[in-house]
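Missing here is one protein chain; the remaining ones are kept as they sit in the complex.
The chains carry the letters A and B, assigned in the order they are written, with residues numbered from 1 in each.
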Amino acid sequence: MPALLSVSKISKSYRESTGFLGTREKEVLSEVSFELESAQIFAVVGESGSGKSTLARQVVMLEQPDSGEIFLHGKPLQSEAAVHQQIRMIFQNPVASLNPHKRIYQQLEEPLINYAGLSQSERANRIRQSLEHVGLDADQASRFPHMFSGGQRQRITIARALILNPEIIVADEAVSALDVSVQAQILNLILDLKDEMGMSWLFITHDISVVNVIADRVMVLYAGKVMEIGRVKDVLENPLHPYTRKLLECVPKMGASLNMDFNEELSYPDVVVPSTESGCVYRNRCPLADQICRESEPPMISSANQSAACFKA
Amino acid sequence: MKEIILFDDLSNLTPHQEVWYKLRANRSAMTALAVLLFLIAGAVLAPLIAPHDPYEQYTDTLLVPPYLSAESRPGFLLGTDDLGRDMFSRLLYGARYSLFLGFAIVVFSLVSGVMIGAVAGMKRGLTETVILRLMDIMLAVPAILLAIVIVAILGPSLVNAALAVSIVLLPQFVRITRAAVISEMSREYVLASQLDGSKGGRLFFHTILPNISSPLIVLATLSFSSAILDIAALGFLGLGAQPPTPEWGSLLSSSRELIEVAPWTVTLPGLAILVTVLASNLLGDGLRDALDPKVEVR
Partner (left out) sequence: MNGEPVLLEVEDLSVDFELRGVSINAIQSVSLKVSAGETVGIVGESGSGKSVTSLAIMGLIKEPGFLRSGVVRIFGEDMLKLSRRQRRKYLGRDISMIFQEPTESLNPVFSIAQQIDEVLKSHGSMNHEQRTDRVLELMKIVGMPEPEKTLRSWPHQLSGGMNQRVMIAMAIACNPSLLIADEPTTALDVTVQEQILKLLRRLQQENNMGLIFITHDLSVVSTIADKIIVMYAGQVVELCATDDLFQQALHPYTEALLKSLPENYSSANKRMDSIKGSQPAAGEILPGCRFQPRCNYARELCSQQKPVLNAIEEFSPRAVRCFYPLVYDSGTV
């Protein structure tokens, strides 16, 4: 049986200007592949420039990848209407993703009006249900977004995503802009919804510690390429790729003080290797890099439940 | 520096109530609003208030000065002009022309400007370029000159003058709408609406328009004063209202030579134009502040 969502070797480039008259192609995603099963939470971890948000845009059909394919239930993504209903998205900034001039029920009603073909009272019912699902009082639906707190607004955006009963929800940094205590509430909500409604989540984040809480499988992206992919338990306890290890090291842990090696401080340059150069894209930051890493791109080396794109794995 | 989130983010007023609350606190804007309402009332109720017919010529009371002067006559509160017509009545009826025309012009420019600007902002590409260049050409010609050319082509009449002024005011609405639409298109809630299946007209009217109304409202208010001035200018040049229509601009024009002999025939229409334009500008400024979410009221 095919996976719910199958992303196969997608690549995407954008034109960017290099000074006065020149432009060049910047490869933002390069041959990214992964699979998402039903009732599964799949985390995509990456820092800025990793391509994770671009990946989200491809999956919801906001853009088309330059190469590669995306399959939903084994069939390529074709109809925008179908994708809008089956793969919904929530964003990082709950303030920015709600229309300040529209009441909550109007914003929740919009997808229903466009796609659901229900009568007005049926719509009102669905709106009520959706809000209750995310723990909000349905009587508040006639209010405007600014009358709610950040955490409540994020719940509203989740209600908007849920309202069409999608199979997949793409959460692009959905908890990154929230306070820690609110973040915990929203993570719990996502887990509850997954258990109750059985949808899958594509959870995009830069925070690897959140991955442990919420995800079943995780993929680590760097400069548009997949560095490591596997079950959360395996990747976090036994990372194969040096970048994954670096991410895990860098997460400040309570009670641990900083390693004050000055040389180490300088040795992590800010520059990412452009995709036009040969070799592994992580090589100029990798402590294990050597000749072969500079010459050719590493293949995915797999063990039982994990794969990493590294010669040294 | 990060903005400190405070009271207004959790206020219990709807966006419209917020605007009204802030506007109410602005005294000059409220005064201006009162003045405008007063003028509009005068215009609407002209047939009831005006003591005389504005076209009636009282041949034995030519050039009578207004009330406070020694030689004033009862029944002619603001004096008469060189054909014995009551100034007060002419001004009242003139208000109907000027205010109504101003309003109609703004509505026409607003509606067509917003449509064209929306198309430019949402479609981008060649369509946008063509529209923008067309607007640039129109803006490159001095407003009055452009209006004169259009009226010259269509023939001098009040309707044609109004049309000409509408066309002259159009480019500003197009540009502002286009710029606002482009900035809106990058917002997350617009993206969310698109992912909800809204596009084209529905996306514009339902999602985008409520959020770009602020600069448009301000421009409309300020254009109102431009419209009145331009109509008056055209009237003054004889290209708009034709005598004996008591439009304020043509009142100015027909009494030009009398400025030394009977100054009230010139200053009163001029004053009327001044007050209206000033009031609408002050109201426009007040609205701009009230609509700006970053301007807070103490």
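What to note about this one:
As a convention for this text, a residue touches a chain if its C-beta (ideal position, glycine included) is under 8 Å from a C-beta of that chain, and two chains touch if they have at least 3 such contacts.
Please read all numbers here as calculations on a predicted model, not as lab measurements.
The chain that is not drawn here is touched, among residues A:3, A:138 or A:187, by A:187. The missing chain lies against subunit A, touching residues 47-48, 149-152, 179-185, 187-188, 191, 206-210, 212-213, 246-247, 249-260, 262, 264-266, 268-271.
Basically, only the chains that are shown with their structure count from here on.
Distance between subunit A and subunit B, defined via averaged C-alpha coordinates, is recorded as 50 Å. On subunit B, the positions that touch subunit A within their shared complex are 8-12, 14-15, 187-189, 191-198, 202, 206-207, 210-211.
Against subunit B, in their complex, subunit A makes its touches with residues 60, 62, 80-81, 84, 88-89, 91, 93, 96-102, 107, 110-111, 114-115, 144, 146-147, 149, 157, 160.
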